[in-house]
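Only one protein chain is missing from this complex, and each of the others stays in its spot.
The first chain written gets the first letter, and so on, giving A, B and C; residue counts start at 1 in each chain.
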């Protein structure tokens, strides 16, 4: 067994590249797009689309997920809100990759590598009465046998980048809907709804605590029609086999297994931004952190900073472990949830502590620390709340089915 | 509304009295009876029986429960294990007071004020498979219609002072048993079993983490017969009225409402002992606690000590509030559980922190700090674990019956 | 409205019913409604209580009638400074004796600055240590610049620049005798603890009600132990904090030194208010993160308590 924490040379190059991008292109825009909440950060979008994505180091494969985590950490160190506005497939793209055929993948995703105007992918899963409880989805998809189309009806909330994905031609929203409400999870399927499809309407944008640069949309679907082959996976509802036959639902969950380490890495980026800021300010004020002082000699600040560092690094290592397991194609749902739960909570605390340590200065909008505290909190909530991740971890370590532990 | 935190003059006199007793009579014995686990602390028992209880200040009523809390805090500041060996009615006496007739109270309790040899009361409720879940009691009581006696069969564990109460003539054990296992809580009744009753046998004593001076007994009851009028309360099983008719069971619970503030106060006494020790040692080492320094100037130790003090005082005030409400005859089961939950957890942390702060010195058996850490932990466990108290609090604040929240 | 004048002595036009405990109760209730509004309503106390305790006769006559009168007249106290290690008892703002008066230089922040504020009490270091100086809102050299913070958006807060602000000797609170700034700040810490109790209670009550109403997997989320126990812990911690706060206030009312108790209460307050607001956001889930619901506002307000100093007094 080889235990190695060294990032590959290519991943280190990617880290440096994204760090420069974060520092030079994102940070200068942070405060502005936090304040102008519903204004798309056009210069950032354009920069990323025209240059950023093209010059990114590539190759040297094998550690794809770890590199994805490193990228997410660096860019969210820059700005988590702006990160979420990047013109990429995002969770919508991940769903196509997880559940689509090769043909669908090519059809829906190739434009993200193209040279047209910037486009976005998004995922629409949450509903007003189906939050953590995805199986309670009310949005319906019905097949029109005459035209062979799927007709989608319902309302989706908390759709990250839903505005950009639904408005800009070439992009798409992956919508989760049920073919049969009585079939529970087995009836839930996902559909690719291209931007501009009649019947899909942007009806609202949330005003949020943080990550304000990113749009969080409410989308309605009224007799929204997509062709037959926009269904991802199979249309078959495995009858009465609730425990095993819910492949559509499962692929949603698989998307989360893949996305959770990335979300953890995003959290870590925000937490690191706050921690580095605190450390720099302390240094400027002549306050040193004495790592090998005996515990009984530490100042409260030294101990706080050491705790913050340990928590952050512990979360980062859990995150890389989950990513590394994905690279190895090992099941990682336990580890992905551990990374997400730990990172969400650690970073919530780290950023709150950073604000507190800096006193009035930390609370003022003159520095970004207060913003990072607001941005960080989303990581405890989306892509499975703290509680949902604890539930997943508990079921795994106890070897309990979901019926035993709710 | 008058908010007043002043203890009555009589209670302050009692506090001083018990403090002296704790300091002069208990502390010198602490280490010895921690080490000689199953040796009864005879000199302490004799002192308390012959002098201690007789010279205690009395009168000036109205704040009885608060005074009980102050007494418990002072004596457990002395030694929590020795406190539990005092020749008193304890939980057994409390059960007789809560559920017995006036005649039963006189008959069973007057000897505690008498001049015979020392005697003890105890309560036997827990069974191997009925811990937090008291309604699952398997121990049976059957009426022998020929003799009019109750015949008790079963095994009880974790019976505090069960050895002393079962062996020394004049004392008694209150045993909880079911008249009808199918009747659930409604069938559970309590019986006074006098010390020496044939069929009641001491079969084991636990070796414990802490409070080692106190005996924790396993008692078996084999065709153990007590007269008809040793039943506390009524023999009637209120049929099919599970939610309301379980008075026997309820009186057990009422005993807990009354005992929880006392248990909280006991915890606080142990925590205070540890905290005072740490503060004294810091003072000896020239380390000052600067209460009005700005948070960013505190040392880690200063902040720890302040946190410990705040936690302890917060627990103490919750405890006094619950006791004060009892004095006012207001329902206090929410407040009693809050006091118990908070005190148990706070004191567990305070004593663990005290050991850690003092380093090798705290871990050594040369000082009592390590003992207090061991003693403190029982408060998070007995008389309702942390979890049980959280459950009670949650049900009250949510206004949920137990069926809604388990 | 009497809320802030009943505490003043009768000869100052007040109700003569000074009680830190009552002030703490009031602060909790108001902050449970809205922290920014509470701070605005209670702002007269920032001037009137120190004036009543330490003001010279001339100072009382000049300022108190307005603060105790029938019309609302805001007050302002400038304690915190915009730096990482703001220390109320060792301000960097200086009051240099010069000729027959003082010259003040420095920067203050987090100062409530409502329309019509007549004057501000500025904590500055002079030859006797930290002292309070009564500076007219219109004084030359005083510049109030609107400042933005994570929370308290509904309260006008400013950063105060003091550049060679010249004051007569009579502008020092208590004049020759001065004032006990540490004691005033202890009252501010108890005030903050009471405000925090109110904000925490608001968060708890919102979260409790939401948890009972919001269903997932066919049952209210309050029926799950993780949510129910979080609520139980918050309820316990909030009650504990309130009792600590009351005890500190009660000691003040008895004329005892309550600096230790004030420090302990305000330390607990910072922790509890943040846990409660964070818990409410967590229980609201996605809805906790959007401005349509109150938890996110409570979290932004709660996040400042570590930096707040004397935003009200008891």
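Here is the rule we use: contacts are C-beta pairs under 8 Å (C-beta built on N, C-alpha and C of every residue); 3 or more make two chains touch, one makes a residue touch a chain.
Everything numeric here is computed off the predicted structure, so don't read it as measured data.
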| item | value |
| --- | --- |
| Residue of A:128, A:203 or A:404 in touch with the missing chain, whole complex considered | A:404 |
| Contact with the hidden chain (one of B:23, B:106, B:234 or B:364) | B:364 |
| Chain not shown: contacting residue from B:8, B:155, B:327 or B:387 | B:387 |
| Interface with the undisplayed chain - residues on chain C | 224-226, 229 |
| Those residues of chain A which, in the complete complex, touch the missing chain | 3-5, 291-292, 294-297, 303, 306-307, 309-311, 313-315, 317-318, 321, 335, 338, 341-342, 387, 390-391, 393-394, 397-398, 400, 404-405 |
| Touch residues of chain B, complete complex, unshown partner | 126, 129, 131-133, 136, 157-158, 206-210, 216, 281-282, 285, 348, 352, 355-366, 370-371, 373-374, 377-378, 380-382, 385-387, 390, 406 |
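Rule of thumb we're sticking to: only the chains that are shown with their structure count from here on.
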| item | value |
| --- | --- |
| Chain contact topology (line, ring, star, complete or other) | complete |
| Inter-chain centre distance, chain B versus chain C - centres from mean C-alpha coordinates, in Å | 41 |
| Rounded Å distance, chain A centre to chain B centre (Cα mean) | 51 |
| Junction residues of chain A - those touching two or more other chains | 356-357, 359 |
| Per-residue overlap in chain C, given as positions that touch at least 2 other chains | 84-86, 306 |
